[in-house]
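The other protein chains are all here in position, but one chain of the complex has been omitted.
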Amino acid sequence: MNRTLRISGGLYACLLATYMHAAQLLFLPATLVGIARQEAWLSVLLDAVVTTLVGIFIGWICLQFGRRSAAQAARSAMGKAVGGLGGLIYTTYALWVSSLVLRDVQEFTTIVLLPGTPGLVVAGAMGAVALYAVWSGLEPLARIAFPTLIGTIMTMLILPVLLYPEYGLLHIDPFLSRGIGPVLEASLVSAPWFGEIILVFTLVPYLSRPGEVYRWTAIGTIGAALVVTEILVLTLLVFGPVLPSRMMFASYTLLQQISLAEIIERIELTFVVIWLATMFVKVGFYLYAAAEATTDSLGLRSHRVPAAVLAVMAVALAQIWPGVIPLVTSAGSPIYILVHNLWEGGIILIFLIAALVLRARSRVSAHA
Amino acid sequence: MGQVEDALRYLRRWQSDEARQLAETLARVAPGGPVPEELRLSLAGAKRRMPISPVLDENTGILRLIMGPSPDVVFRAFEIGADAHRGSIFLIDNLVKKDYIMGLLEVLVVRLRQEELPSQGQALQHFLEQRALTNHEVNRNDNMGELVEAALSGDSILLLDGLTVGLGVSTRGWEHRQPAEPVAEPVVRGPKEGFTETLAVNLALIRRRVKDERLRVEHRRIGTHTGTDILMIHLAGLATPEVVAEVGRRLDRIQIDGVLESGYLEELIEDHPFSPFPQVRATERPDVVAADLLEGRVAVLTDGTPHVLLMPHTFTGAMQAAEDYYQRWPMASFLRSLRYLFLLVALLGPSTYIAMTTFHHEMIPTSLLIGLMAAREGVPFPALVEALMMEFTFEALREAGVRLPKPVGQAISIVGALVIGESAVRAGLISPVMVIVVSITAIASFVIPFFSMGLAIRLLRFGMMLLAGTLGFYGLVIGLLAVAIHLASLRSFGVPYLTPIMPPTAEDMKDLMIRAPWWFMRRRPREFPVGNRVRQRQNAGPQTPGKGGGP
Partner (left out) sequence: MGVVLGVAVDIGEERPVRLTLLYARQGQSQQGQSKAIGGDPIYVAAREADNLSDAMREIALAAGRETSLHHVRVVLISEEYARTRGIRNLLDFLARHPQVRMSLVPLVVEGRAQTVLETPPQLKALQPQNLVAILEEKGGLRWRLKDFLVARVSETHSGWMYTVSVIQRPAGTPQAPPKEVVVTGSALFFGDRLVRMLSPKETEGLAWLMSKPVRSVITATCPENPDASFSGQVDQGRTTMRPSWEGGRLRIDVAIQGKVDLIRLTCRDDLADVAWRERLEAHLEKDVRERVEGVIETFKSQRVDPVGFGKRVQLNDPAWWLQNGPNWPEIWPEVEVTVTAQISIMQSGLLLKPANLTEKELSE
């Protein structure tokens, strides 16, 4: 780990936006459209607003820690045992989500790209390269996030044009014809996904100008939400408000619809390549966050060994889901939402307490 | 004869334990018998501590022992001055220019015939240096070690009775190649001069291009056996002092018996020894060195090779050819972009083909797919094996083309490619499409201007092919990401390898995919943290005379 590393605000927002939107693109459209139908995009924007506020709050907490990582701060505020445990809860969260993301990639790849390939090979390959990235440090990951996001932005710019012939006015329902209720319900479903904003705990200490944390957090979060919103809007325009909820990978099926001419057809894999890269950035970053938090919580010197252990664990954990159907459907289940939101909220709470303790301490010492 | 006794006398005069031991060993040598090699080696090992004796014969005796019985070791004895003072010139034949030696002898033997010389010591030395010798460079060598090294570098060593130094007279001159157009880096427009194997010539080639007193040249001698001269060059005020110091430190750290080519140094000083990517640039072109010096880089010249090292070196630097800056900028920009495109082809050409035909036929337009399948029909191998066979064959052909003597080489590679490509297709072993893919890839890998970068890409291509053959596009993505992570973590002397792409530097994009017009490049690349970055004054662009105000 290179603690002296500084990343610019733009790169910070880039990494944040990349890891936030990557996994959402795959499953969220179908699930959200299933609940909120045409207004699914509204619920994403709603979540984005709330998430931005949470992100800014997290940014404030991080600023109390100075250049220390959250886990280090918790350790120094609440002692080795309690603080270390707090850091480890953060680790388990990052590990858990990275394993979920690996499984997403694994399922998508084995269904769409490489039928018949053992899932473990797929997840293992990505886990291995992610570990290599983690070993190389945060810097290469952040650097790669940049061109990946550029690719995503280009995709977002070109997709509406490529899909233009598929839009149907007849696919549109009256706006909010079923009231605001489903929108709120859908925004609850996507809440755990947006709760991943807590990963900025790892990112903020590296920000070159900490004072800009609020601005860049907002930009990153809104940027990620815009990507998801655009995909949702395009999905709705092309498939109407009912069909997407029947699909396994609505966004992928959306890409398959591109057919402008014989050679501007069958190009969905080009976009999938970019998406896979964003997923990789996500896995790599989560592993990095987990490895760093472990190192700091346990007071270790190097993050290499924990990273390796965590990478193996993530790949192994990814295998515990019984299949893609529970993986997709569970995202809408109340237990899943509750557990994840509690988990995310708990982590914010732990670090908030650490921040308050440190603040109080510094005040006391300032008075003394 | 004589030399053993002379050497014994020398050793006895040299008052030290080491000398005493050596003398004892030497005394045991049978008169007229062969001197054992171990003894010569231990004498050579002590040479740096051996003083110069005031007695000429003793010096020549010990020198003959140290140098061994080589036919090109010459001791030319003479007498100078009115009192026939005895002297000798010690030199290695063929490393010196004969005219210089004749001139030297003429001065010593003919012109000084009537002169009254100071008998010995400081006065004699002063007389020779200040009044007699006409050569432009005369060095004092205080011990046998320096003396031997100077002689081996081509100096002629003047030894005189009563003188406790050896005067090294620069008479270097040997057969060497004239500066010719570099074979590996030819240009259509631009200087056709290339570096040679001679350090002094190379330095002169650079000096001729950079007529600036701020050009700093540091000399080092690396290699315990080869004693290779190394020059480290930078432009003071432009190069980052930290980088210059770091290059110096890394050069100083080298402990090796020999440096025969700059490649030795490259591997010994680079940041990431396990990376396939070159982190130091090598060039044969003096104009490239001059341009890089102007951008604040450090050049390292190695004696005996025309390849000059330039550092720090970045990925984008490898994509820049010298000619980009000599041709008009729109064309140069087009070629630059083309290179980046074909860089991708060189890396991913065969692997994309493998992935598409093996795993992702849904990507291929239907009519093309039917054509492709028809072409592949009857080929008994999977696409991966087919591609590997062709690529290996092609690499072997290329290697053979390089290694074989020139007249044979070309014939072999042309015939080989034709015969193997054509007949393999006819025999149904290879599909015609694969031949096209491999050919395009081969062309693409030659488009990369820096040869070592092309080699790295060629090497990685095989990895990509294996990944594509096993995991299709997913494998390709994984492989590309691994390469990207690797590149993003590489640094060359502190400079991120992917500047200005990652981290993105908007200002330096002017020399990335497009080569901006010269009048636009007002500043030097930002990759170096300090230094004078202004290249030209503002409004240096071509000024069109005002409308209507013409002559």
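Here the chain labels run A and B in written order, and each chain numbers its own residues starting at 1.
The working rule: contacts are C-beta pairs under 8 Å (C-beta built on N, C-alpha and C of every residue); 3 or more make two chains touch, one makes a residue touch a chain.
Please read these numbers as outputs of a predicted model, since none were measured by experiment.
Peer 1: For the full complex, can you list every visible chain touched by the one that's not shown?
Peer 2: When the full complex is considered, the omitted chain touches A, B.
Peer 1: For a quick check of understanding: of B:G258, B:P330 or B:G428, which residue touches the chain that isn't displayed?
Peer 2: Going through B:G258, B:P330 or B:G428 one by one, B:G428 is the residue touching the chain not shown.
Peer 1: For the chain not shown, which residue from A:G66, A:G79, A:G168 or A:G299 touches it across the whole complex?
Peer 2: Checking each option in A:G66, A:G79, A:G168 or A:G299, the one touching the absent chain turns out to be A:G168.
Peer 1: Who touches the missing chain here, A:L53, A:V121 or A:V242?
Peer 2: A:V242
Peer 1: For subunit B, which residues lie in contact with the unshown chain of the complex?
Peer 2: Within subunit B, the residues that touch the unshown chain are 361-362, 366-367, 369-370, 373-378, 425-426, 428, 431-432.
Peer 1: Residue by residue, what part of subunit A touches the chain that was omitted?
Peer 2: 111-112, 115, 165-166, 168, 170-174, 177, 238-240, 242-243, 246, 253, 256-257, 259, 265-266
By our rule, only the chains that are shown with their structure count from here on.
Peer 1: What whole-Å value do you get for the distance between subunit A and subunit B if each is reduced to the mean of its CA atoms?
Peer 2: Going by mean C-alpha positions, subunit A sits 49 Å from subunit B.
Peer 1: Which bits of subunit B are touching subunit A when the two form their complex?
Peer 2: Touching subunit A from subunit B are residues 359-360, 362-367, 471-478, 480-482, 484-486, 488-489, 498, 501-504.
Peer 1: Which residues of subunit A touch subunit B in their complex?
Peer 2: 8, 11, 109, 113-114, 117, 121-122, 125-126, 129, 132-133, 136-137, 139-141, 143-144, 146-147, 262-263, 265-267, 269, 272-273, 276-277, 280
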